[in-house]
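Every protein chain but one is kept in place in this view of the complex.
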Amino acid sequence: LVTITLLTDFGLKDGNVGVMKGVIWNIAPGAIIADLSHLISPQNVHEAAIVLNRSAPYFPDGSIHVVVVDPGVGTDRRPVAARLGPHFFVGPDNGVITLLLERVETGGSTTSFIHLDKPEFWLPDVSNVFHGRDIFAPVAGHLAAGISLLQLGAQITDIQRLHFPKPSQIDQGLRAEVIHIDHFGNISTNIYQEHLDPSALPVISLCGARIKGLVKTFGAQAPGTLIALFGSTGNLIVSVVNGNAAQKLGAKVGDIVEVKYS
Amino acid sequence: LVTITLLTDFGLKDGNVGVMKGVIWNIAPGAIIADLSHLISPQNVHEAAIVLNRSAPYFPDGSIHVVVVDPGVGTDRRPVAARLGPHFFVGPDNGVITLLLERVETGGSTTSFIHLDKPEFWLPDVSNVFHGRDIFAPVAGHLAAGISLLQLGAQITDIQRLHFPKPSQIDQGLRAEVIHIDHFGNISTNIYQEHLDPSALPVISLCGARIKGLVKTFGAQAPGTLIALFGSTGNLIVSVVNGNAAQKLGAKVGDIVEVKYS
Partner (left out) sequence: LVTITLLTDFGLKDGNVGVMKGVIWNIAPGAIIADLSHLISPQNVHEAAIVLNRSAPYFPDGSIHVVVVDPGVGTDRRPVAARLGPHFFVGPDNGVITLLLERVETGGSTTSFIHLDKPEFWLPDVSNVFHGRDIFAPVAGHLAAGISLLQLGAQITDIQRLHFPKPSQIDQGLRAEVIHIDHFGNISTNIYQEHLDPSALPVISLCGARIKGLVKTFGAQAPGTLIALFGSTGNLIVSVVNGNAAQKLGAKVGDIVEVKYS
């Protein structure tokens, strides 16, 4: 009972996500399919990489994650598939697996990468503009139906990786970045527990606001309060209790976040 | 073949809904899962209660409804599960089941309530901020996989209930409220057939507009006409034929609706 997830920037109004499911079910009837997100900002491969990394590890071993955010469709960017520890990935070679790959490498699991160069596993007619339908959905279907990863194409090692900034040391603290704004307006940073001095009180500055100390959860303060805490993926996040921090602060991805100690 | 439904305020862009499905399928492989809505207004437990009540009864007996609108996550609000007649509920104890529970009690079906206090049915690491993933999805998975409700925790009787206003009698009529605005801009009130005098012509007033009499359906009048009728859940609704009544009238939840007879 293989599980397939779909992660794209296709939106939900045009039927393109449904089409991918139809193609998969033609090859792997009844395959279990979950949508991760189809509201990735158009062409934003970094955002898709973050959503993939926070979602994929919660799926059963053997799950196939199809990620199609594909500004290079129809050019010479390669279609690829990969084994990332217990998970499979199918999509364009654009670095979207970077964070998940780093996690798997840190964990010591096996990885392998395939250039999808065998048209017999694609739809008969391949357009120049919709490889999610024409290449990636059929390949995921064949994987789900029992074709092995190595049958799908030639093995490669030079997989694309994206750059994700890491926090840097500054005088008496660190300088980091906003990496994601979620549906609630929570502002997620690239700061993890390991980056903070556990023996001192951190003061977080971003977008002209200053927050002293961390709380454990949203309900720990009165509605409307600006708070900092560790979010569900381990990142330091800045929130407004029952409110929208990104709107309140005008925060956006790439904004600078500084932590000092008082 | 157990069916699970998910109802949250998580939105659709961050992958959190997908994550819950992954967690469920790790425990109950292939469980059938339907999304009820993930566009509940942030922290709006009343809105979720209305959507749950209009949706859950249409699902097969034995369905498990996971409802996570959870401003109190990580505080001392209890995680709970319940049997509500033929249905199961899993989520924070915040009153979201109020309307469904009243319906089940009116129908004379059995109810029972459980405080989810057994961490062996949760993910090993429970965050302070995402119990949908860490507690409620795994509990739903275990229920779907055959664990009985009573095994999941201690029985309780003091379940939370929300207040939903009922129409009140006024001079020659009744005073009611807007309780929901749907995707089409239809304005739903807390008035049911039983509240109206069937022998008289009702005149409905809200937001400065007056509507005389009820029609049977949308297409009964010309496009653009403001009409009142009974909606698909039995509530009196105010609509604009092929238009958006809430936008036209500037209506919002909580606005006063008066019915008099002419």
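Chains here go by letter, A and B, matching the order in which they are written, and residues are numbered from 1 within each.
Keep this in mind: contacts are C-beta pairs under 8 Å (C-beta built on N, C-alpha and C of every residue); 3 or more make two chains touch, one makes a residue touch a chain.
Quick caveat: nothing in here was measured; it's all calculated off a predicted structure.
Checked against the full complex, the candidates A:Ser127, A:Gln247 or A:Ser262 give a single residue touching the omitted chain, namely A:Ser127. Panel shows subunit B; residues 1, 3, 5, 7, 12, 32, 34-40, 51-52, 54-56, 58-60, 63, 180, 182-184, 216-220, 229-232, 242, 244 of it touch the chain omitted from the view. Along subunit A, the points of touch with the absent chain fall at residues 9-19, 21-23, 25-26, 29-30, 33, 42-43, 71-75, 77, 127-130, 133.
Here, only the chains that are shown with their structure count from here on.
In terms of their C-alpha centroids, the spacing between subunit A and subunit B amounts to 31 Å.
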